[in-house]
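Please find one structure pasted underneath; my questions will follow.
Here the complex is missing a single protein chain, while all its other protein chains stay put.
When the chains are written out, they are named A, B and C in that same order, and each has its own residue count from 1.
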Amino acid sequence: MIAAHLPALQVVVPLLAAPLCAILRQGTIAWLIALVANWCAFVISIALVLQVRELGIISYELGGWAPPIGIEYRVDLVNAFVLMVVSGVGAVIIPYARKSIESEIPRAQRGWFYTMYLLCLTGLLGVTITGDAFNIFVFLEISSLSSYVMIAMGRDRRALTASYRYLIMGTIGATFIVIGIGLLWAMTGTLNLNDLADRVPAIEEARPVLAALAFLTVGISLKLALFPLHLWLPNAYAYAPSAASAFLAGTATKVAIYLFFRFFFTVFGGEGFFDSTPLPEIIMVLSIVAMFAPGVVAIFQSNIKRLFAYSSVAQIGFITLGISLASEPGLTGALVHIANHAIMKAGLFMLIGCIVFRLGSMRLEDMAGIGRTMPFTMAGIVVLGLGLLGAPATAGFISKWYLAEAALLQGLWWLVGLILLGSVVSMIYVGRVVEIAYFREPSEKVAGLKEAPLSMLIPGWVLVIATIYFGLDTTWTVGIAQDAAASLLSALY
Amino acid sequence: MMRDTIILRVVVKLLLPAILIFALYVQFHGDYGPGGGFQAGVAAAAAIILYGMIFGIPAAKQVVPPSVVFVMIPLGVLIYAGTGVAGLLLGDNFLDYSPLGSKPVYGQHLGILIVEFGVLVTVSSTMLAIFYAFGGRADEADAAEEARKDGEGGS
Amino acid sequence: MVVTVIGIIRAHNLFAVVMLGGVYSFLMATVLVILDAVDVSMTEAAVGAGISSVLLLAVLHLVRMREAPLRHTPVIPMIVCLLTGGALVYGTVDLPPFGEAGGPQNQHVAPYYIENAEHETHSPNIVTAVLASYRGYDTLGEVTVIFTAGIGVLVLLAARRRREDDEDEQKGGAA
Partner (left out) sequence: MSTILADLNYWVTVFLLVGGLYIVVAHGNMIKKLVGLSIFQTSVYLLFISPGKILGGTAPILDDKYTLYSNPLPHVLILTAIVVGVATIALGLALVVRIHESYGTIEDDDLTDLESDT
């Protein structure tokens, strides 16, 4: 019986846990609730992946109303994969969050932090799993509002302005998405994604549909921080509490990318419509710029969290590049990189959080010689950094391999070169961190530091090991992503 | 704020029950006329907010203490989601109200009423909480301002 | 409404901006009644003209009243806005004609709601029926949004000013 209700439970478990946290309010209890709810969600998502592999697409009618009258949850391999990534990253971060939050947020507010965390998780899972266009907007706003609050809880006062700017940009983005959905509805009379996929191809030349595509693209681009709409991201990630940075960096933009997949290939997917618009070219150009410009900016950052936040923008460029190629290896690469980048970036922000926890500073210069006093933390950062630039035997290598293969398949030799060059840029900024941490004399302050507490170090290292593991064994990443990419291209939903 | 105006105080006292009754009307008449949990919640909160504006926030906090408000906000969500889970436990899909009544139609009707009540609880308490939060800040700022002025006057 | 928006763009006195915003909301509510959206109109009047204005006034009480003049000529914003407007005009001119029952948006699911709402849910107000039952899940999401915002405001404002002290310490270290 439970098996049939998994799609609903996926979202409802964290949704119910959030108000419970808010009622109890006490930090440790709230943390326990969040832990249990998040792990449940992770288990459910794995079960869903297995179910979809076995039985095909699952449809769940909320309220018992058949779509398109009611709202439907529709799980195929693509969103089951994203669900697994999101809840999995969360499941690792929660044990880490306890110590980190204790040092960053006043006692009275800790319960509320976990409430917000759970709401954000609910929102992200809800966006991913739903089969209804307007429902996407509602859950998108749940996740956005809660992430604004989480960011504003950062200790630095710049967290407030970062949160405000994110709020303005995020709301504009969400409103653009609503306009797009509204135009589609006005042309078809339905909000159900599957229903839209049936009806849109027949009218895809109509101008409102094209305008809807434009509005959706811009709106989603704002949310996923596609260059040049990324301006909100660096400060938001830099000044949020460590646990929130890690969670948002790992998941929030990934869900927005999933929306790209869903709208481009499912709703507008019929018979190569996506290819017939100038969109792939536009996205490709923006992605290539995104791979380099923010990467170069990252090199000159003095704040380590900002450095890796800019690097996120660059990595998102790699993912959208895969989308713009619109071929099976391209989409596989993009999907795999969603997972790999989520793991690597969440891990990086967690380990950086360890340093901030001990050192109390995010300035690179203050970290001189820290590799000697916090060897495990720094070693983890180095491995994840290698993954980021795509070194062999790390997860990052796999995703870039597929992207390069996709480029080759279409005869785009120069693109392969650019992908390699993009990795060189990453190498420079990662190299800079390594140089400061290992080859400089530690200051007195650094010399007196202890290694990070185990409850923070172990979750960080889980992701480090995952980075290496998914670089060697790809059954759970590439294996699923390939089938998912194939189903996207054939517009099966 | 305006604690000295007699007319306002009397008018507000007269208005309060009217607004609250109107809120209840909007709540329970929502399935026949325009309105529903959200609008009713706003109206009910408006009554308390009006009271707070005239008689001062401390007075309003005595009528509806913040601790109650803090519990009510999540409670409304729990009522809503709980109704959904009830449908799930009774063997139907999440948020299916049909099994709540002897016939599906009654179940639906009952479900709508409960759910709207959940909306009312969360909306009204959230509005109040926001009012307390902003109002509390305003009072604090006023006090700081006055203290500063006093200091200047003294020197 | 057009006039009020122009007023808002031009006004530098924030108090006037807020008042014009309230006027705007009431006008919007009126238009919505003409368009048969009574439920929406009621909410817009309560929310737009009521809550938003009260909140804005409360905040105005806390901060400065006037807006500083712009430092740069807003060229890029102009272009962005015109592009958006252009895209919207491009999209809306071909929308199905106004006011006809036969447009695609009024076919498909809408007639189902109108025909079946009463005998399936006992609720003659179709909006309520759709809101709470057919699309009840959206409304659950909506309640959750309110919940999020409520707690969010509490998180931001219930923390008294004590945090500023340790922020001062941080300023030097965390640039």
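Just so it is clear, a residue touches a chain if its C-beta (ideal position, glycine included) is under 8 Å from a C-beta of that chain, and two chains touch if they have at least 3 such contacts.
No experiment lies behind these values; they were computed from the predicted model shown.
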Visible chains in contact with the missing one: A, B, C
Selected from A:58, A:97, A:138 or A:298 as touching the chain missing from the view: A:138
Among A:60, A:148, A:461 or A:493, residue touching the chain not depicted: A:148
Chain not shown, touching residues in subunit A: 134, 137-138, 141, 145, 148-149, 152, 157-158, 160-161, 163-164, 167-168, 171-172, 175, 178-179, 182, 185-186, 191
Contacts of subunit B with the absent chain, listed as residue ranges: 32-34, 38, 130, 133-134, 137
Missing-chain contacts mapped onto subunit C: 1-2, 5-6, 8-9, 14, 17-18, 21, 24-25, 28, 31-32, 35-40, 43-44, 47-48, 51-52, 55-56, 58-60, 62-64, 67-68, 70-71, 74, 76-78, 80-82, 84-85, 88-89, 92-93, 95-101, 103, 105-106, 109-110, 113-114, 117-118, 124-127, 130-131, 135, 138-139, 141-142, 145-146, 148-149, 152-153, 156-157, 161, 164, 167, 171, 175
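The working rule: only the chains that are shown with their structure count from here on.
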Pairwise touch network: line, ring, star, complete, or other: complete
Chain whose mean Cα position lies farthest from subunit B: A
CA centroid of subunit B to CA centroid of subunit C, Å: 20
Centre-of-Cα separation between subunit B and subunit A, whole angstrom: 36
Between subunit C and subunit A, distance of the C-alpha-averaged centres to the nearest whole Å: 27
Subunit B: positions in contact with at least two other chains: 70, 73-74, 77, 81, 84, 95, 97
For subunit C, residues contacting two or more additional chains: 133, 136-137, 140, 142, 144, 147, 149, 151, 154, 156, 158
Subunit B to subunit A touching residues, read off their complex: 70-71, 73-75, 77-78, 81-82, 84-85, 87-88, 92-98
Residue numbers on subunit A that touch subunit C, as the complex places them: 15, 18-19, 22, 62-63, 65, 68-71, 106, 108-109, 112, 115-116, 119, 122, 126, 132, 134-135, 138-139, 141-142, 145-146, 148-149, 152-153, 155-157, 179, 183, 185-190, 206-208, 210-212, 214-215, 302-303, 360-363, 366
Complex contact set, residues of subunit A against subunit B: 5, 8-9, 12, 15-16, 18-20, 22-23, 25, 60-64, 115
